[in-house]
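What you see is the complex with one protein chain gone and the rest in place.
Just so it is clear, A and B label the chains in written order, and each chain counts residues from 1 on its own.
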Amino acid sequence: MRYEAPTTTKQAATLLAQEPGVACILAGGTDLLVKMKMDMIEPDLVVDIKRIPAMQAITASAAGAKIGAAVAGAALGKHKALIKSWPGVVEAANLIGSDQVQGRCTMVGNLCNASPAADSVPAMIAAGAKAIIVGKDKRRTVAVEKIVTGPGQTSLAKGEVIEAITLPKRPPKSGDAYLRFTPRTEMDIAVVSAGVNLTLERGVIKTARVVLGAVAPTAVLVPAAAKAIIGSKLDETALEKLAAACAAACNPIDDKRGTIEYRTKVAGVLAVRTAKIAFQRAGGSL
Amino acid sequence: MAHDSSYTDQKFNVIGSRVNRPDGVDKVTGRARYGADTTAPGQLVGLILRSPHAHAKIKKIDTSKAEKLAGVKAIVTSADLPDLTGGDRAMLDILENSMARDRALYDGHAVAAVAAIDRATAKKALKLIKVTYQVLPHVTDVDEAMKPGAPIIQPHIRTPGDDSDQPSNVSGIVPFGHGDIDAGFAEADVIIEKSYKTEQTHQGYIEPHACMASVNSDGTGELWVTTQGHFSFRNVCAALLGMDVAKLKVTSSEIGGGFGGKTHVWMEPVALCLSRKANRPVKVVMSREEVFRASGPTSSTSMDIKIGAKKDGTITAASAQLRYQGGAFPGIWGMLGAMTSFACYDIKNVKTVGYDVLCNRPKVAAYRAPSAPMAAFGVESTMDLVAAEIGMNAIDFRLKNAASEGTKASYGPTYGPIGIKPTLEAVKNHPHMKAKLEKNQGRGMACGFWFNFGGQTCTDLNIGIDGTVSLTVGTVDVGGSRASMSLIAAEELGISYEQVKTHIGDTASLGHNDTTEGSRGTFSSGMATIFAARDAIEVLKQRAALMWEIPVADVVWEAGSARAVGAAHGNLTPLSLADIARKSPTTGGPIAGHNEVVADNAGVSFASHICDIEVDPETGGTKVIRYTVVQDAGKAIHPDYVEGQFQGGAAQGIGWALNEEYIYGEDGRLQNPGFLDYRIPVCSDLPFIDTKILEIPNPNHPYGVRGVGETSIVPPLAAIGNALSNAAGVRMDHVPMSPPRILKALEALG
Partner (left out) sequence: MTATLVSTTVNGDAVQFACPNDETLLDSLRDRVGLTGVKEGCGTGDCGACSITLDGQLVCSCLVLSAEVSGREITTVEGMVEGGQLHPLQQHFIDGAALQCGICTPGFLVAAKALLDRNPDPSEEQIRYALAGNLCRCTGYDKIVRAVQSAAVEMRK
């Protein structure tokens, strides 16, 4: 296996594009090294992106935020400005694994590993995050919900690498939140999860995005769930409609972590709880 | 027979004090050496090829390509491990489990092994070995395995009592009990009959199995291994490989957890076989996945429990039929379950029957009070149901029926002084019972029992020239027992704890010692230490008599010194142990004490636990809010480590109750062989675990000691089941009581 540690995004993209064999990106390694240990993957080339300055930076201002692809969860959890604007995105990223894993894991790695249960993804999609993708010759920006196409699969072409995630400008009276269900308090993959991002106007929900995780091959943006709560202050009826819309949007499987029945039921429960937190963070009163 | 209160009143100098363990510094600095922490010159890496099928005929193993790979030094299959057992079926089972013979019997069963110069080469070599399998039908569920027409795991097994000579998966049917249960049930005002199921769990020790095997061409060999019983490993490995016992030296490394799972050999015979073939040391370390797939988890079970009682709370009859699967080889697990089921109670009419069943799963090994937790789940859950039906408090109902001294136990013997009633009284009066419960929280309690064992033990006590003492014991230290051994030696000799250093001797240094299991470590090695110390004291007295030139009858040993008694010797200054040791080269040479004993009459240990649990009614999620363990230790040699056993066992029981299970697919393959999806409790899952040590002395031990290590895993399953019932009104009958199962039960309530 060859190991390269380029210092620019372009170099990384070029290395990936030119590799005839199996090329993998190494950020935190918390998915890649696990797969290598379990003999699920045998890379011919590993491209370490942690020495690329463009991928290490976090900037957060009133105009929006940009988080480099190599930024570890622990760094996100220390960034006060980012936590203030996007508490849901940060708490989702900070739920990926233990403190040890947080010292290494990245949101972009979590995204590109493309597990249906990835923690950072529902919150990013709910936030309207975009991915800056760099290829050998060109750059493009794509909504995060377009990145994952199926379990373990992304829409990135060979030779493309995500350089950073951008989060949009945050209107006042906005709030986001992320919750997941795990049988233990820590160390589990989400059985089902929900990310909600909303904005209020005069105390009433004006815009909303509701995303479910671990209930379908990819995270699911549920427009009907958003519709259920827009125009409301999260009264009982709106919450019931929210839960029902979420249950209807589920397409989960039975596996060693949960059953279809369980995931469908709890998706609605979590969406309601997450919406309430986002609502309160936006300044709404329940 | 009233118990001798002199044990309770016995004044100890150092026993019962909370000293620092002698191996503590090594363990907190990373210096301590565990199974994988060793190297040998020229060592090879050994890897094992394992069956991906739950049940398959092995038609052919073609190792030719692998043999040609540069760096491969040996490849072994069952052809390299001939049957030398001379008809000993139990030994042949061990051999077959270490390496499949004509069939792979479970997902993960070893079929071949390789020793190579490095890991990468060994991995490549495994991939080059071509095994031709003929997949056979498989069965992994205990009840399915008992049905007629189920795939047969071991064709030589016959159902006991069945004359038809039909191969069967039922290897044992063992009844216990006394009285007339039909008459007893007829007398009952209330009868509760219920069935329960528990899934398979693993001991979950953090250290995978590891060894360094080094066999020479002259038939001698060494094995460095993480084990609970290096003497037993020596006997087994020597027998399987056709080596002389005395020529195989087995050294136990520090052990990173065992709980019964390291009382059996797994890959050690294969490691020795590889080393013998390669004529070089071979290091074999299991991966975490291999530990789950191919070591010894505990049984999954199903059981039917029936308890009948009068309105006043007297149990008139109790019965249990318990079915335990032992994996692909016969075991005694059902039998143990049948023995422990009603052991806490004094019941006039009781009958239990334990079934041992084979299926296509790994060979079951002991896991801390083996078989008792499952039986206790069924019995203790049913006890609460009966109590509720009568309208009696759960603790009072148990107190009314609790066994005591003189009770004929449901499994046969008559109890001496025991602690079940005291633990129940202690629980009843414990502050935990008064703690306020919030919304969605409930409190449950349950009892548990374990026998504890004695067994063969051999100990040496050697006194150094400066009077410090080297104690060599043969029971592996799994939880801090070296400190207890040092305390015992210090107590007997009348010296300070710091003057004694306890070592675990290798097999070349001592006679046979049984495995550290059955909570026997402190009990047995402690007893042997006491007698070895008393043996040494006799020698010390003789030396003092020699030094003083007085009759030895006039010498006593007191407070760490020899004293001359009698008016004639009144002005002789006492000789300390150090004084006598210093002179030993001229008074007769090295001073030592020695003892071999088959320690007997280990006292049974009872416990009662209290658990508060909170349930999220919308998700079935649970949180253990508060937990208390009350257990009878007889005499706590080192209270910190007794508490540690209580807490550790309780934590394992909590994980078992709520989240841990082996998940098999339709294909008979284990789906969760890792710590990600085999979910043991993490630090944030648990509260502090309160403990209360009771001391009802065991009259058969010089200090009253009872084994304590195991009982604590027995009550949690039912304590949690009962707490869930009180929290949310759901009666769970399937362990683990995971969120999907709880939510389903809540929804069924409506």
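Everything that follows uses one rule, which is that contacts are C-beta pairs under 8 Å (C-beta built on N, C-alpha and C of every residue); 3 or more make two chains touch, one makes a residue touch a chain.
Worth saying up front: this structure is predicted, and the values here are computed from it rather than measured.
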(message) Touch as defined at the start, partner being the missing chain; which of B:Asp107, B:Asp141 or B:Glu207 qualifies?
(response) B:Glu207
(message) For the chain left out of this view, which of B:Glu96, B:Asp141, B:Glu199 or B:Glu254 touches it?
(response) B:Glu254
(request) Give the residue, chosen from B:Gly648, B:Gly668, B:Gly707 or B:Gly721, that touches the chain omitted from the document. (result) B:Gly648
(request) May I ask which residue of A:Asp137, A:Glu186, A:Glu201 or A:Asp254 touches the chain that does not appear here? (result) A:Glu186
(request) Mind listing the chain B residues that contact the chain we can't see here? (result) 18, 20-21, 23-25, 27-34, 36-37, 120, 203-208, 254-259, 285, 287-288, 478-480, 640-641, 643-644, 647-648, 650-652, 674-676, 680-684, 686, 688-689
(message) Which parts of chain A face the unshown chain closely enough to count as touching?
(response) 1-3, 5, 26, 28-30, 33-34, 36-38, 43, 46, 48, 50, 72, 74, 97-101, 103-104, 185-187
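Criterion: only the chains that are shown with their structure count from here on.
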(request) Measure off the straight-line distance from the CA centroid of chain A to the CA centroid of chain B, and report it in whole Å. (result) 44
(message) Using the touch definition from the top, list the residues of chain A that touch chain B in their complex.
(response) 38-39, 181, 183-189, 191, 256-259, 261-262, 265-266, 269-270
(request) Going by the contact rule at the top, pick out the chain B residues touching chain A in the complex. (result) 123, 289, 618-621, 623, 658-659, 663, 671-672, 675-677, 679, 681-682, 684-685, 738-740, 743-744
